[in-house]
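The structure appears below as structure tokens.
The complex appears here minus one protein chain, its other protein chains still in place.
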Amino acid sequence: MARTDFGPPDFREMLPPVIKENYGQWKYHTVPRPGVLKHVSYSGAVLHSVRVASPRLVSSDFIRDISDIAEKYCDGFLRFTTRNNVEFLVSDEAKLQPLIDELDAKDYLIGGVGLSISNIVHTQGWIHCKSAVTDASGISKNIMEDLKDYFTGKIKVPSRLRIAVACCVNMCGACHCSDISIVGIHRTIPRVNDELASKICEIPTTIAACPTGAIRPNPKAKSVTINSEKCMMCGNCTAVCPAIKIMDPVNDGVSIWVGGKLSNSRKAPMFSKLAIPFIPNNPPYWPEVTDAVRHLVEVWASHAREGERMGEWIERIGWERFFKLTDLPFTNKHIDDFTHATTTFRSSTQFKF
Amino acid sequence: MARTDFGPPDFREMLPPVIKENYGQWKYHTVPRPGVLKHVSYSGAVLHSVRVASPRLVSSDFIRDISDIAEKYCDGFLRFTTRNNVEFLVSDEAKLQPLIDELDAKDYLIGGVGLSISNIVHTQGWIHCKSAVTDASGISKNIMEDLKDYFTGKIKVPSRLRIAVACCVNMCGACHCSDISIVGIHRTIPRVNDELASKICEIPTTIAACPTGAIRPNPKAKSVTINSEKCMMCGNCTAVCPAIKIMDPVNDGVSIWVGGKLSNSRKAPMFSKLAIPFIPNNPPYWPEVTDAVRHLVEVWASHAREGERMGEWIERIGWERFFKLTDLPFTNKHIDDFTHATTTFRSSTQFKF
Amino acid sequence: MDEFKTPLLDELEKGDWPSFVSEIKKAAKTSPGAADLLRQLELSYKEKVGHWKHGGIVGVRGYGGGVVGRYSDVPEEFPHVREFHTARVNQVAGFFYTAEKLRQLADVWDKYGSGLYNMHGSTGDIILLGTTTENLQPCVDELSDIGFDLGGSGGAMRTLSCCVGKARCEKACIDSTDIIRDLTMHYQDVIHRPQWPYKFKIKVSACPNDCAAASARSDLAVMGVWRDALRIDQEAVREYIAKGFKINEQVVNKCPTEALSWDAEKQELNVCTEECTRCMHCINVMPKAISIGKETGATLLIGGKVPVVKGPMIGWVLVPFMKMEPPYTELKDLVDKITDWWADNAKNRERVGELIERVGLANFLEVIGLKPVPQMVKAPRHNPYIFWNPEEVEKRG
Partner (left out) sequence: MDEFKTPLLDELEKGDWPSFVSEIKKAAKTSPGAADLLRQLELSYKEKVGHWKHGGIVGVRGYGGGVVGRYSDVPEEFPHVREFHTARVNQVAGFFYTAEKLRQLADVWDKYGSGLYNMHGSTGDIILLGTTTENLQPCVDELSDIGFDLGGSGGAMRTLSCCVGKARCEKACIDSTDIIRDLTMHYQDVIHRPQWPYKFKIKVSACPNDCAAASARSDLAVMGVWRDALRIDQEAVREYIAKGFKINEQVVNKCPTEALSWDAEKQELNVCTEECTRCMHCINVMPKAISIGKETGATLLIGGKVPVVKGPMIGWVLVPFMKMEPPYTELKDLVDKITDWWADNAKNRERVGELIERVGLANFLEVIGLKPVPQMVKAPRHNPYIFWNPEEVEKRG
């Protein structure tokens, strides 16, 4: 009962025999059909992995259902991916087609492998986070519903494309480095409940929490005031003092960022850059967000060269061309004004008209 | 006598007829021999320009001598270049060879055109500036003496190479964007003469002048003190308060920077980056400086591709390779720690061992 | 379930993509917490605002973290989410499970919680989504019986995670799952008992493809690399070409370092090892023909994190190459040096990358005893504001 610090189950106990035997001995893989990976070992052994979409937020029913399936076709072995898909690990090739048939029958979506758009990495949203500016699960469901043919492999893309959704600028995901990111943002400064603040706020800590020095003491009210010219709406102060509220249903919403990547493939990792500064929250469908994402995907897919990630494509053609091709307005919001802003300004006559 | 604001002589009055007639009508140029430019107009007219080296710091004798030469061969027309060379503007092709002969006879060095190393852009140095950490004229003379064959075209280089010398970090030249720059630097913090400071220093202005906040009031002495951990030896405070001295003959010296460029040719303009953090002042020959510059030129010239500026070459091979090829030590000084330092750190596994 | 309507959320049950709403509804059949979660979420969808309170610390015996306390700000309306804490349960390295283990987990969680999960959280944990303060301790106790321990939260080392690695990937240069397993066991104390100014994350990707997104999401990213020549199976290369693969267009010309050349005469693909920067491109597009080298190890990147508050960072090269052999002592020693220094010097809520930015990378290297090497930077400084220590210069004459 008082057992602590024993750590998670040992992964070695969770591996199918074919993996144990061929651990570190894989020679290559192929993608025999969309959503399926075939790994071949130096020993000649073969492992098939069948990847299916998951909403990430799942119920015990889901857990039991995939466990049942794994037991039936995979000797009980399965795994999740770093993008929250489920992978059924098939050691016996004979069971591959039956597994696929059952997954199809049960409406599991098979895909996300190779030249496809895989599942979205997203965060808690209104479902569980106090800081959520939007609902990450809702937005993600809508986007992937719209892009499902890119997941299943019906429509091909020039290269992988990774989408991330974060419900606030804390970005509990990889939003700063995704091909397309959706990030919840505020557009109005926090309000201070002076009465409450005077009782529960640690004024010095609150002042210190503001990265831009926008918070000044308000000695009269034993509270603080926020300088609207300096406040960049990061929400940091609200994490420190519960009397400061930043939520604003009328003006909160999401921004869209593009061109990030993490793999070192060809180009070094890149940050995602601002494409659309603001789209209002419009649940349950967020149609403007879904449309914008699809539009970005389509413009990229129809212009990029084979194997070119969103960011590589934009680097090649230039951002001025990107804004032209996507027909997105370029605004004062796109121009950086944070710490390293000047390093993003163009110091050259080289640009496209 | 009280005439003011009449401006410089009108350049139109200083142009040879062939230029006036073909102004804006030049079609192309060639380089018939090292140091000579031949410009051909759409009208068929031809102008030859013969470029000779100048020490920039010249005497009236020199002015009169080049005037005499210009009169003899160029109807009195000549110009200076943005790199302080003199150009004799020859309208009558018949006078070209005689001009060259006279220049040769008088030991003028003809060159600096095309694929060559042209004159150095440099600053005042000990000759006239109160802030000088070194002597720009002396260093420049030594370097160009050593590299004169690159100027005259005896030795060819893969592309133009521009050198600049500045006698302090004020960099009154284009040191921050040259293929090779030599910049005078301090290595010890300024000393405050408290007694003098208490009399002539405006303490608040002095404190405000320090970009790093290294200066604190010293109320006891009615002076200021300098925090050695924060001081970056920029010398800014010495410009504001004459009681603060930074000159240190033992520890002052020069640094060498490489890979900058300004033209938009192929690549956008680039800053020069630190190659050698410190070389002591060693007049009159500054042999360590001259050797270092020649070494950099030679490594570049033997490795770069045709048309590749120093910075383009380094970008292609990577800085880790640059330090290997030049055999220069990479030190803690090379790692940036100023405002945008983090943007210079490598965020990738892509590098050469 | 029938006593309430969620018309907005019901819309999100439509379509083919799996629906989180359906999942919540499934759980709601037996869990009143899940039912109230759905109701509260419907309210959020209507009002466009979240309904969770700020603050609230809850915990379990023997642990300083691993639980995120959560309270509804409309508890009268939705009493079953008045308390709705999550437990961060340390996942299995590589996210491998058996059906049996998962079922055990579901049994415990159905007993004590909402029956809802995030499989997995962004850091890597199994997120058990929603339980009461009361149920927390027995839940954790029974989890321990089935072998599941808590992960990290607060000013702690956070749950470590990694890519699938050698278990199923031909590109794995290092044994990511073993490293994560080993470090996780080694660092149980600092994972479970927050004692640092802020979070510290470690992730391992076994090659530069970074399938664990380590370089952007971990204070210390361990990235598998090799330093000898990549291996080319010429026979396999010729097979690719026979099938119409355009070797020059698709591989040689796309190599960022021009390290590859195709000898059309000898029908041979050659690599210049000193040029190759291990960008993975050729290996990725010709997996049957090109493989990683044999002299493998890791590049360590320091400082990756999201924008709050100094802007986003992708980890910076700290160690170009480190051998990775159990028990990973060199790595652990370095982690200890870094975290000790950071814990001693960081301000509250200052990540290690931000601290390094503040004090300077070169100073940081000196403290932890690493030599500056050009691999650490994209380019040397371009401003002349070099600091010199009094020890480095001569006494003034």
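Observations
Labels for the chains are A, B and C, by order of writing; each one numbers its residues from 1.
Basically, a residue touches a chain if its C-beta (ideal position, glycine included) is under 8 Å from a C-beta of that chain, and two chains touch if they have at least 3 such contacts.
This is a predicted model, so every value here is computed, not measured.
Every visible chain touched by the undisplayed chain in the complete complex is listed here: A, B, C. Of the listed residues B:157, B:177, B:192 or B:301, the one in contact with the hidden chain in the full complex is B:177. Annotation: of B:142, B:206, B:326 or B:347, B:142 touches the absent chain (contact as defined above).
Within the whole complex, the absent chain has one touching residue among B:155, B:203 or B:262, and that is B:262.
The missing chain lies against chain B, touching residues 1-11, 13-15, 19, 23-24, 26-30, 39, 47, 49, 53-64, 66-68, 70-71, 76-82, 84, 86, 89, 107-109, 121, 123-133, 135, 137-138, 141-142, 144-145, 148, 169-177, 209, 211, 234, 236, 238-239, 242, 247, 249-250, 252, 262-267, 269, 271, 281, 283-285, 306-307, 338-340.
For chain A, the residues in touch with the chain missing from this view are 169, 171, 176, 183, 185, 187-188, 228, 232-234, 248-251, 255, 257, 259, 271-275, 277, 318-320, 322-323, 330-338, 341-342, 344-353. In the full complex, chain C contacts the hidden chain through residues 307, 311-312, 382-385.
Note that in this section only the chains that are shown with their structure count from here on.
Distance between chain B and chain C, defined via averaged C-alpha coordinates, is recorded as 48 Å.
Per-chain CA centroids place chain A at a distance of 13 Å from chain C.
In chain B, the residues touching two or more other chains are 342, 346-350. Shown for chain C are the residues in touch with two or more other chains, namely 208, 215, 256, 278-279, 314.
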